[in-house]
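This report refers to the structure that appears directly beneath it.
Missing here: one protein chain of the complex. Every other protein chain is in place.
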Amino acid sequence: MNWTFFHKLGSPKWFYEISGKWLPWLAILAALMMATGLTWGLLFTPPDYLQGNSYRIIFLHVPTAFLASAIYVSMAIAGAVTLIWRIKLADMALKCMAPIGTSFCFLALLTGAIWGKPTWGTWWVWDARLTSMLILLFLYFGVIALRGAIRSATTQARACAILTLVGVVNIPIIKFSVQWWNTLHQGSTLKLTEKPSMAPEMLWPLLISIAAFYLFFTVVLIIRLRTEILDRERRTKWVRNAVEAGARS
Amino acid sequence: MLEVAQLRCERDDRVLFSELSMKLSSGELLQIEGANGSGKTTLLRILAGLSGDFHGNIFWKEKKLSSMYADFRLSTFYFGHKPAVKGELTPVENIRWRASLRNEAPSEHSILDALEQVNLAGFEDVACGHLSAGQHRRVALADLSISASPLWILDEPFTAIDVYGVAWLESVLAKHVASGGMVIITSHQSLSEISGSVRKVKLDDFAGGSLEEDYDDEMDSGAFL
Amino acid sequence: MSTAHNKVLQAKDVRQLEGRKAMMALIRRDLRLAFRTPGQSLNPVAFYLMVASLFPLGIAPERETLSQLAGGIVWIGALLAVLLSLDSLFKGDNDDGSLDQLLLSPHPLPLLVLGKIIAHWLTTGVALIVMAPILALMLHLPEQAFPALMASLLLGTPLMSLAGGIGAALTVRVQRGGVLLTLLSLPLYIPVLIFGTGAVQSAVDGMGYSGHLLWLGAFLVMGLCLAPIAIAASLRIVVDG
Partner (left out) sequence: MYFENFASLVDMGGHGIYVWPTYALGLLVILYNIVSPMMARKKIVTQIRRQAKAANNRKKPASSDTGRKVNSHEQFSANGQQQASTTESSRTVNEGE
């Protein structure tokens, strides 16, 4: 296999250049899809026959919940790359993904809680999904706090990589045990998101929102990464030149 | 035996040293000199394998150190700033666990003998917590004198010991070197007593160097941690 | 004559690596350390007793209420006590330079780490297990649940020492890392807590609890295999910086 591409991908400078070209297009696409998915879901779909209009929260809740888990897994992959190939860019990605993942995890929890009020009549239910989401939030806090507690950038990178790897091994165990615990304690209640079959007029806007949120994540990740690259590579000539060029243009 | 090529080390946005190359063979003592903060301890921690945060290469027995760690660690004795002596244990017990970590099991007799050498006779059964900091270091030095490791990496071993201790340690170093051992040592002490085989590295000669990395090649080290 | 030069050769040929011996020596050393400072090593146990006695004061002293909660209280108390004790797992070795010697040992680091964890379990976990039935009696845990409580703690406490060791290793160089250590360890403890209290609760309700114990056992095997490696890697990384 030709590793040149891989190495190129790992070069902060190359990434900075290429992402600068892609960013506007990705941003536009994300904005368009987000607007489409959410407006469609909010205004144009019929209400759910059981939950009424409150189910419209799904178009926010499901994408953010998906993303919250997916981002943690991506962080673990970035962590593995950091440990194995020591690619700086992977650690930067790990660092930049953490706050985004945390914010989505937080949003998923909040939307879940608000959704619970009309559905279950209470703001918080120790439902298996919400509980695992809460623990995922702790996992995110841990990664961010650990990075904050360590001074050396190299140590930060490798320590956080280990922590996310441990966390990602732990996630399925947590999900499984919380599910087990949940079935023991409160039988099967009305599930928030698992529908036997979703009507296509509800499914389409949901799929579009999910894709839109993934795109949005990519866009804000790139923005954060570009800043992080400038910060960490500030001693290089190309960063100084890029910053000056940005100032003039 | 131990070879260092083009070593470069940065800490806290400062280049401690760069382009440092040196070689250490059997029967040699390498004294590393430098002002405070010049990176002596950092260099020793790198050489001992405690720190991997550097650029350049280290070879052990003509092979890359990273592929030789098992053999290298079996051959190395590291004496750091902190003496690694437990206050709750007696000097004899301390030497025992330290030796077992190096895969050695010294006899009771040799331990007592070594403790006598460092003027700790009579303290064999006293918990080290009752001893002074200097005496802690002497416990570690007693361990050094009976270790079977050929390569000694010693960070300021002469601090906090008296004139008698200095003379004793010098004789131990001389004996080790004379019998084909290797020593890397940081110290302000003049080691003139040890005949012939002393070489000095002035770390200040390698200090500085530009921090500005300018890598345009995509496969350059700039992409890696 | 050149003895030291011979030593170089010996290093490879004669001296067989005896990692198990080194591990045992490390365990013996840590046990000695614990026995010679009994005040410090009993801290988690005292904490355990206090936490457990706060619950009746804070909730209700009635037999019915307490007997329903007893399993959870004993387990949460044990969990918090282990968390409290973890802070010093590698801190002492880091402060006096022993950690460097541990990392420079030719023996496999995961093995030495496992020794440290075993010693930690012997000094805290075992004490907590011994205390548990007394607390359970005070909290009116139904008699039929005692075997489940003991068995689940027997499997759960070493698991907590193992999993918590990762956090302890990552925070060993962090000043006042206690809260961070708690934050890193808690998510790992949640499955243990769920299955541990689950076993006790099942026994209280007169149902079988072997399923819970089997899961705990499976986790323990997994922890024994993975945690020492993760801890060893974490220690090398953190000491490097």
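The chains carry the letters A, B and C, assigned in the order they are written, with residues numbered from 1 in each.
By definition in this document, a residue touches a chain if its C-beta (ideal position, glycine included) is under 8 Å from a C-beta of that chain, and two chains touch if they have at least 3 such contacts.
These numbers come from a predicted model, not from an experiment.
Among A:F106, A:F138 or A:Y214, only A:F106 touches the chain left out of the display. For chain A, the residues in touch with the chain missing from this view are 13, 17, 20, 34, 38, 42-47, 52-54, 56-57, 60-61, 64, 99-100, 103-104, 106-107, 110-111, 114-115, 117-118, 216, 220, 223-224, 226-227, 230-231, 234, 236-249.
FYI, only the chains that are shown with their structure count from here on.
More C-beta pairs in contact connect the chains of B-C than those of the other pair, out of B-C and A-B. Among the other chains, the CA centroid farthest from that of chain B is the one of A. If each chain is reduced to the centroid of its CA atoms, chain A and chain B end up 47 Å from each other.
Those residues of chain B in touch with two or more other chains are numbered 53. Multi-chain contact residues of chain A (touching two or more other chains): 152, 154, 158. Interface residues of chain B facing chain C in the complex, by the touch rule stated above, are 1, 26-27, 48-53, 70-71, 73-76, 78, 80-89, 93, 96-98, 100-105, 127, 148-150, 176, 179-181. Here chain B touches chain A in the complex through residues 13, 53, 211-216, 218-220, 222-225, going by the rule given at the top. Residue ranges on chain C touching chain A, taken from their complex, read 166, 170-171, 173-174, 177, 180, 183-184, 186-188, 190-191, 194-195, 198, 201, 215, 219, 226, 230, 233-234, 237-238, 240-241.
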